[in-house]
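Heads up, one of the protein chains got dropped from this complex, but the rest are sitting where they should.
Moving on to chain A:
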Amino acid sequence: MRASTSLLTVPRASGRTICTRPLPLPSTSRSSINYHPRSLHTPPSSLVRQDARTSPCNPQAILSSRLSAGRARNHSSSAAAEPPKAIPEISEENSYDIVIIGGANAGLAFACALLSQPTISSTTKILLLEGSSLDKTRNWSGEGAWENRISSLTWENISWLESIGVWKHIEQSRSCPVEEMIIWANPSPNSFPTIHFPPLGHPMARMTENMNLQRALLRRIEEIGKGKVDIKEGKKVQEMRLGEGERWVGLRVGETEWIKGSLVVGADGPNSPVRLFSKIETYGHAYQTHAVVATLNHPPSSLYPNTTAFQRFLPTGPIAFLPLSSEASTMVWSTLPPHAAALKRLSPEALTLMVNCGYQLPESTLTALTDEMIRADQLGQPLSANQINDLLASLPIPGNTVGETDQPILPPTITSIHAPSVASFPLRLSHANEYLGKRTALVGDAAHTIHPLAGQGLNQGLADVRCLAEVLENARKLGGDLGSITSLADYPRERYPLNHLILSTTDKLHYIFRARNGIVNWFRGTGLEIINELGPLKKLLMGGAGAKPNITTRGEISKSRKNDEREFGRVRGAGDELGQIGGWQMTAANGVESWFTIKGVAKMAGEVGVGLVREGMRKAVGALDNRSKR
């Protein structure tokens, strides 16, 4: 019965290397890393040669290598003839249980998540490796111009960050609550299908600069991670190899320094070197879309606080307006690559005008204006602000023929754009086929990238690291080997389907809202109107798009409770009077609860039944006995 022996892995024979697919090195890889997993004794050059010969892209090569096994053997023996560079002996202080590669959001958050788990933080040695220096994060002042990398943090993740002691390090003045959300399209002058998400009683999300979050995470690590988390920064991983018996990974950082890790976690971004090392393929597609980001300045409104997020769906992609402070907001304009390039080449004044047009003009006029912009850009003379003003005066602006209008509240008209903040990046959907490799695990962007229209990328990454830390805690509590598949299996089991659901939903939304076909328009318009009228359905959607009731761990509630809020065994939370605003999660929880009730009742009934039958039989036997005695 004992499965232990079968789990043993015997080290591979040293002379033979395994022919695998060629290892595509990404053009934008952080460093030139030689990956040769499994081949302990083969120098890099021979592996590359071998791959070229037996690449699966080349059927002839496969055939010839299969047909003439002898040749292959010769080849590998000649490979073995070159002096192999074995991994040198690695000292104990360079041996770690968990090595995190990447010191950005996911990597730092993972380190904090691990530190919040009692067993992991008291029994494991953790190393965080970052190729560049973290000083920029460490010394970020929290003042001055807004960074252009800004993310929306959902309420759920904020609660979690609060419970693990990170949120107190966030520069609060630089984190803006999003109380309401207005999403609309305007496919024809007469229709404005709109969804308005009203305030919930707590912010749906908070717009926070990535730098702000990263500094808070780093401060938390430095606060409680002394002696538990080592940080090596400014050192790139040059080489990764699987060690003896596939029980650890050897990492070469710098020229000669080797590090041993029982588990290597790749938090190293979309072109993840760890994913390449683990030979995990990804699937997905590029959107023919680039996102332009910029910080927008506008006068403070005397009527409304700037806490409403706007998103308008244009035929080229969504344009979002996300609040940062009373006088600043950030924009994410997802549009066709040539449009994005042309927008970036505009002067700040011209771009300011274009952005206002993007939120306010009817679609036909905006399309005409954009065409003019592209034409001028192709001639090498980007439109100036004056030219745009002239065009606006001359272009026809179709009026609303019905008279009555449902036009939503528009975002405030912006007055200027912070020029250095303008940037663009390509959008891509990708999802790794697996999250686990041999002694490796992927989190965050290394595992999946997403269209930003729902603001879920960073939130998914945080959910990943929280889940992985919990899985590792549970494994370590039972003495598990952290890098083994047995210990890690629950992580993809929980996260893969959820991530996939979010990725594919966002993907569909992108295409549905881009289409301008008459039928699609009608269905989308009617659908959005229905959704807007149906409160419960809207709450369900909000559950996905950023809102969630305040779920903190029980321990956290007890810590933050004040004395007068205490009753014996009962918590009177501040949010109780709001009732059940949980969306589908609460519905599911209620369902599970009633299921257990039914199960309990059924079990009791069953036991009573069994008891009755038993009693009856006993009586019957007694009666028979008595009769036979008589």
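One rule holds in what follows: contacts are C-beta pairs under 8 Å (C-beta built on N, C-alpha and C of every residue); 3 or more make two chains touch, one makes a residue touch a chain; residues count from 1.
Criterion: contacts and distances are computed from a predicted model.
Q: Name the chain not shown, per its UniProt record: "3-demethylubiquinone-9 3-O-methyltransferase", "GCS light chain", "Glycine cleavage system H protein" or "Ribosomal protein S5 domain 2-like protein"?
A: Missing chain, per its UniProt entry: "3-demethylubiquinone-9 3-O-methyltransferase".
Q: Of the residues A:122, A:139 or A:302, which one touches the chain left out of the display?
A: Spelled out, the listed residue whose C-beta touches the missing chain is A:122.
Q: Touching the hidden chain in the complete assembly: which of A:92, A:143 or A:255 does that?
A: Considering the complete complex, A:92 is the one touching the chain left out.
Q: For the chain not shown, which residue from A:174, A:260 or A:466 touches it across the whole complex?
A: In the full complex, the listed residue that touches the missing chain is A:260.
Q: For the chain that's not shown, point to the residue among A:135, A:281 or A:607 touching it.
A: Spelled out, the listed residue whose C-beta touches the missing chain is A:607.
Q: With respect to the chain omitted from the figure, which of A:301, A:413, A:486 or A:594 is a touching residue?
A: That would be A:486, which touches the missing chain.
Q: Kindly note down the residues of chain A that lie in touch with the hidden chain.
A: Output for chain A: 1-5, 7-8, 90, 92, 95-97, 118-119, 122-123, 243-245, 247-248, 260, 262, 473, 475-481, 486, 489, 493, 554-555, 558, 561, 566, 603, 607, 610.
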